[in-house]
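The structure under discussion appears below in the form of structure tokens.
With one protein chain held back, the other chains of the complex are shown just where they sit.
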Amino acid sequence: MKRLAVVLAAAFFSLPAPAQDAKKEIEKYQRMINDSSPAELFELEGESLWKKPQGPRNVSLERCDLGMGPGVLKGAYAHLPRYFQDTDRVMDLETRLLHCMMSLQGRSREEATRRVFGNEDKPSEMELLSAYIAGESRGVPMQPGTKHPKEIAAYELGRKLFFFRTGPWDFSCASCHGEEGKRIRMQDLPVLSEPASARPVVATWPAYRVSNSQFKTMQWRINDCYRQMRMPEPNFASELTNAVNLFLTTTGQGEPYRGPGTKR
Amino acid sequence: MADPMKIRTTVGAEYTEVRVLMVHPMETGQRKDSGGNLIPIHFIQEMSVKLNGKTVLEGQISQAVSRNPVFSFRLKGAKSGDKLEIAWLDNRGERNRTETAIA
Partner (left out) sequence: MKGALQLCMFAALAACSGLPEKKHFDEKDFGEIEALMMRDFHPRGSAKMDRIAPDALQKACNLADNAPSPEAAKALEAQQFSTIKFPSGNLMGDWKNGQKIAQSGRGLQWNDKPGAAGGGGCYNCHQLSPQEASYGTLGPSLLGFGKQRGTSLEMQRYAYGRVYNAKAYNACSQMPRLGYSGTLTEQQIKDVVAYLLDPASPVNR
């Protein structure tokens, strides 16, 4: 593993520093990394990818309708997840991008989802596109769909999933994200079922993670939570993941989107 | 050859804040690839900043710095329109130089 995080960790072990000082240093580091970030590089590359002709039809994604009309990007991310009439379902950004890859570019689901999560050497298409499109919602208040019956149903489903304990470790999302003032190791845990705690989270995802130089999306975050909850793997862009995402985004709605975040 | 740096400048009353995002893998030489082989060390060793042709900052960077590093520093006596040049040299002898005008 790398650099600044490793140096900070080394400092904690060489002196028996109390956890309070450690927290202060981490907060200082978080302020520093939010000031200009490699996330911008992903946004730039995402823009090129958005405009790149691909697939059997050899067209770009520029006519993709993310909810505000074909090709309209300003504010589109801030209004997701939402119900889409043409597919008759609630969709988040990545789910909608997959739909456009298939319907506009003629790509198969199998091919378009072969590598949805990348690594530090090669980000995935979803990561690059998410960075770019999210960036186009900077300053726009987060307002996912809340009125359509399918949006309401998805929200309710997401809420139930949030509190549903199962698996070999008896975890639900609420096991970690259900109580104020708790942390796992040194990572503070926002209470994602409470608007005040959820809002800053919703305003800063997707995000660049400094510790492994990777850009992370919401589909990845939900996937990785379930992995750590000792569950099997959720299907990418499934109804389940979209319900969880809609619940989280709705709970944390209202805050102006800050652009792709930068995290530990 | 190398990707251009992204430079942002903010002129203030007492100094100009400069923020530069560099594109570089910054390999420590400790990481292993999927085959278990060590990825060779590859990092920015030196950087320099010139204001209107005169060197105002020189830095020695180590492999402990993150991939695609961001540096920020404060310049005194800079004003809008001044020529700013940031350059780096890495351990393989590769160079990069980006010029911009102070905003």
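Per-chain numbering from 1; labels A and B assigned in written order.
We adopt the following convention: contacts are C-beta pairs under 8 Å (C-beta built on N, C-alpha and C of every residue); 3 or more make two chains touch, one makes a residue touch a chain.
Quick caveat, the model's predicted, so the values are computed rather than measured.
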Contact list for the unshown chain, restricted to visible chains:
A
With respect to the chain omitted from the figure, which of A:S48, A:T87, A:N119 or A:Q228 is a touching residue?
A:Q228
Residues on chain A that touch the omitted chain in the whole complex?
9, 12-13, 16-19, 22, 157, 159-161, 163-172, 175-176, 179, 181-186, 189, 226-228, 230-235, 238-241
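To be clear about the criterion, only the chains that are shown with their structure count from here on.
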Spell out the part of chain A that touches chain B in their complex, as residue ranges.
2-4, 6-7, 35-38, 40-41, 120, 210, 213
Using the touch definition from the top, list the residues of chain B that touch chain A in their complex.
6, 8, 19, 21, 23, 26, 28, 64-68, 70, 72
